[in-house]
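Note sheet for the following structure.
One protein chain is absent from this view; the other protein chains keep their places.
After this line comes chain A, so read on.
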């Protein structure tokens, strides 16, 4: 028998989807600015990228505040417990209809692999992208701030692009793994309605 539990609060869902839209916009415009294809035109791509980036910064500041005031930050405490089980499930169990090794609850929304992946996004890809992005955006000011002797735009752009590729790879895996819940659509439904179907 399956039952439904309320996993994601309104703010989390709002945060998730607006972040998703912004990140996809940033990837699309960012790789155009990088020179991978032509879509919006350089000028528009730059402007959109900049606006989307600042919007995302605002959203993140708000989300960090929310996580700490609600205690939801605990969702991202890493654990290695059952990580091997998750891997095993994705490598074999999922093909043989084995039971999902993780059961979401209100207090534990993410499976251990999700915890690690999201923590990685927030502690590694995020900061890498933010800091290189800020250096990039304030490139004009380097000489005024005396930074030009320590920084080279080429390397700032390099690491910003590295982070973008990592984010793209995360996005691919993340979108696919939405189908790997208890049912094909249970994760997606949960992210839309807040309610997830569990066994």
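Please note the rule applied: contacts are C-beta pairs under 8 Å (C-beta built on N, C-alpha and C of every residue); 3 or more make two chains touch, one makes a residue touch a chain; residues count from 1.
Please note the rule applied: contacts and distances are computed from a predicted model.
Engineer: For the complex's missing chain, which UniProt name, "NADH-quinone oxidoreductase subunit N", "3-isopropylmalate/(R)-2-methylmalate dehydratase large subunit", "4Fe-4S ferredoxin iron-sulfur binding domain-containing protein" or "Octaheme c-type cytochrome (Tetrathionate reductase family)"?
Structural biologist: "Octaheme c-type cytochrome (Tetrathionate reductase family)"
Engineer: One chain isn't shown here. Among A:51, A:153 or A:192, which residue touches it?
Structural biologist: Residue touching the chain left out of view: A:153.
Engineer: In the whole complex, not just what's shown, which of A:105, A:179 or A:193 touches the removed chain?
Structural biologist: The missing chain is touched by A:179.
Engineer: Which residues does chain A use to touch the chain missing from this display?
Structural biologist: 32-36, 41-43, 46, 90, 94-97, 139-140, 143, 152-154, 157-158, 161-162, 164-165, 168-169, 172-173, 176, 179
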